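With one protein chain held back, the other chains of the complex are shown just where they sit.
When the chains are written out, they are named A and B in that same order, and each has its own residue count from 1.
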């Protein structure tokens, strides 16, 4: 049988070049050729349409960016509020996946939207991609900085910048005209959003990643076409896709650094005062995050936050000696998915 | 029927005009405040996209039909004998009614879903409610369905006759005034 996926971010995005092809390859292998996949990278569903699209079976699988549907995923969206915890995206993605798979309230959310959660990837660390040099807190004053998400908006405020919102397809124009001075994004965005020609400086304050993508959510309609064995194979294959995607973010960062250096982009390590201020923000944010989450209706938020932070620490230990993406995929399968009963999961 | 059409037209112009003005003023305020007060007007992009644009795109649909301004190609229909034209027109209205009624139903169901979830988007550090904006669609498409239904009734009872509107003839008849 054939599953039709929508990786949604266009033909050159990691989702289309790495995650989904690898998933298809492994799915075919694990099911002895019973299942294969076809991806439509763009033109069918946009990322903002994925939640309804999967619910209604427009596509069999696709990435669901949780903050786009904040009201629908208050519990699963908890991980986005904690996106400043951790540095290694392999550890973060592992922790996110383990957290959501074993969180009954999160599972209920996906069920409500006719979807089955099959794991997450995570970007590399965010940085200030700017047209002006930012080395000190003084340099931040008065700069308009595009942010996505409440956590990073508060971070930029805490560092003295002025946060601004702008759709991603206007980033290039906004930066080149000077309507904004910087964007707080992952370094691979130099490549993904083609910002090489406008960004002149990258200031690395090492705070935060994007970790709230359910990378390979399956439509319930696909899930119902599969028996427990095939479901197991699909979940297993998804870990390979995500592992390659996570590696893809790291490779894209290396490429963006090399290409950026070639184009004369300066990579800046800011002074101690700025790094300290960024760390202080994170501590203060974690102190107040329980309140924020409870306002959103997350019950017992304190325990959940503690659990997630513990998982990130656990995964930092687990990934320390992992060398290949296949090993990492197997690690995730072993630690998380091998313990799942696929006749019940997602039902 | 006339009364209803006049009512819809007036409400559309009043409300649509208000939205257009709000859109101009708010974007200008945003531009000014960004320049002179540091930060722009909060949630401008979201308000413009999710509310003003949806309203400006769809609320005038019924009004556009009342003024018979939806884009159609009349070139082939005009070549048909005069007796066939009302049949085509009636069929067109009927098909339009079916489609707009379906969209009304579908968008109303979607609006209910968004409402029950209390849909919002994050903008900056605040949550911006989006679920009410989903109700603009069933209202706009519902209004259009009613206008189409009235057209069908009007055609069946003979109270609605389509005027063969030829802009060039009209132009010639005005030519004396303008020159």
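We take it that contacts are C-beta pairs under 8 Å (C-beta built on N, C-alpha and C of every residue); 3 or more make two chains touch, one makes a residue touch a chain.
In this section, contacts and distances are computed from a predicted model.
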_Leaving aside the chains you can see, what is the UniProt protein name of the one that's missing? Options: "Sarcosine oxidase subunit gamma", "TRAP transporter large permease protein", "FtsW/RodA/SpoVE family cell cycle protein" or "Phospholipid transport system substrate-binding protein"._
"TRAP transporter large permease protein"
_Contacts of the hidden chain among displayed chains_ = A, B
*asked:* Tell me which stretches of subunit A touch the chain missing from the display.
replied: 10-12, 16, 38, 40-44, 46, 48-49, 52-53, 55-58, 167, 169-170, 172-174, 177-179, 191-194, 196-197
*Which positions on subunit B touch the chain that was left off?*
12-13, 16-17, 20, 23-25, 27-28, 30-31, 35, 45, 48-50, 52-54, 56-64, 67, 69-77, 88-89, 91-92, 95-96, 99-100, 102-103, 106-107, 109-110, 133-134, 137, 141, 166-168, 170-171, 178
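Here is the rule we use: only the chains that are shown with their structure count from here on.
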*Per the centroid of Cα atoms for each chain, what is the distance between subunit A and subunit B, given in Å?*
38
_Contact set on subunit B toward subunit A in their complex_ = 34, 38-40, 45-46, 110, 117-127, 131
*Can you name the residues of subunit A that touch subunit B in the complex?*
52, 67-72, 142, 144, 147, 149-150, 153-154, 157, 162-167, 179
